[in-house]
Every structure is written in C-alpha cells, then in structure tokens.
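Okay, handing you the structure first.
Other chains of the complex are left out, but the ones given are in their true place.
Just so it is clear, A, B and C label the chains in written order, and each chain counts residues from 1 on its own.
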Amino acid sequence: MEQSRPLDALNRARNKRVLVELKNNKQYFGTLLAFDIHINTVLADAEEHVNGELKRKLGTLFIRGDTITILSPQ
Amino acid sequence: MEQSRPLDALNRARNKRVLVELKNNKQYFGTLLAFDIHINTVLADAEEHVNGELKRKLGTLFIRGDTITILSPQ
Amino acid sequence: MEQSRPLDALNRARNKRVLVELKNNKQYFGTLLAFDIHINTVLADAEEHVNGELKRKLGTLFIRGDTITILSPQ
C-alpha cells in the first residue's frame, strides 16, 4: 500500500476553506487556491485574524511558505 | 547490520498518537498520517496544547517541518 | 485540469498595485514589476507604510524574497 505524503493532505484541501498560521502569529482564513513544494500558498477571499479578531479582508493572498507554521482545513 | 535512520522511527509511528512540538512552544497531539524528508508532517484529530492545556481541536493539521523541534510517539 | 501554482497568482498581479509585508512588519505598496522563484520582488512607485501611516516614498524598490511574509493585490 502506498503511503500518504504531506502534500496529499494539502491537495485534498484545494478549493476548501483553510486556516494558515504564520511564525509572526497572524492567522489567515481563506479558500486554498494553490501551493507548491516550498508551501508557498495562495488563498482566495482571505481574512487576517489577530488574537482571534478579524483585522483585514485581503482578497487574493500569496503567503511565502517559509513563514508558515501550520495549515488546517476548516 | 544495517543501521537505523531517523525517518525509520517516524515510519514506525505512522497511524499512532504522537506529540509534535514547535519552535514557538506550541504542542500538537494527533495521529501521524504523513511526513516527508523536510519533516513536513500531517496529523489527524489534532489538538493544540499551550502550557499543558488543550486550546483548540484542529482536525487534520499540516505542520511545516522547519518549525518542528521534536516529535515523540505517545 | 491543470492545477494552479502560487507563482501564477503573482503573474496575474504583474503591473498591478500590490501590498507586500515583511517579517519586520513593514508594509510596501507599489506596482509589481518583477519577481522570481525566491520571491525577490521589484515594485515601482513604492511607498513604505509603518503602523498604517505613509513613512517614505521609495520609487523603484527591490525586496529580498526571504524577508517577505505576504503579498496581496490591492
């Protein structure tokens, strides 16, 4: 049986709402449009949350992969 | 005799409960679904603990490898 | 169907106004002229904002990719 790879989990989350958290503690909620092996990530309809509160609506958002700590489908 | 490699230990932990700790001191407990050579890791039924207390239930969780300090089967 | 890649989103933002945020929390607004796989980025008519206020007009601005956290078309 072939074993699961981490990017498979990201593929299953395409076009779904996800939470992305950064090393600077900011949270972004949005629809996962794209990612690559560096975990560079693009969200649509992105919202930035800080300390649990909506801070900004950002629309399309490119996040540089090396700044990401976790990504979780909502 | 062939010598053990670090990723062998991760392979033996597949589908088992593990603890993953990050450079930002957050702890995630979950079932190890997948990892790769960068130690990018996917947990199922993940729970975030901060200072020893359950803070969030996250379901499926992708953790970027470079943010991880330790991983230990529970 | 071919899947979207993160740099496609940057390509669609070429010659448009974008916001670039850095790890040091500075914000740059400008017209996206160029980027590469490291996310090294060049803006035209760049403005630096700190804490939401315009601080400097910088004209052409080269930003080293590894210092970037997010990039968003305006």
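Structure notes:
As a working rule, contacts are C-beta pairs under 8 Å (C-beta built on N, C-alpha and C of every residue); 3 or more make two chains touch, one makes a residue touch a chain.
If you're wondering where the values come from, they're calculated on a predicted model, not measured in any experiment.
Of the identical chains making up the complex, 3 are displayed, while the complete assembly in this file numbers 7 copies.
The rule we apply is simple: only the chains that are shown with their structure count from here on.
Distance between chain B and chain C, defined via averaged C-alpha coordinates, is recorded as 33 Å. For chain C, the set of residues that touch two or more other chains is empty.
Those residues of chain B lying in contact with chain A across their complex are 14, 22-24, 26, 28, 33-36, 40-42, 46, 58-64, 66-67. Chain contact summary for the complex, chain C toward chain A: residues 3-10, 13, 19, 23, 25, 39, 65-66, 68-73.
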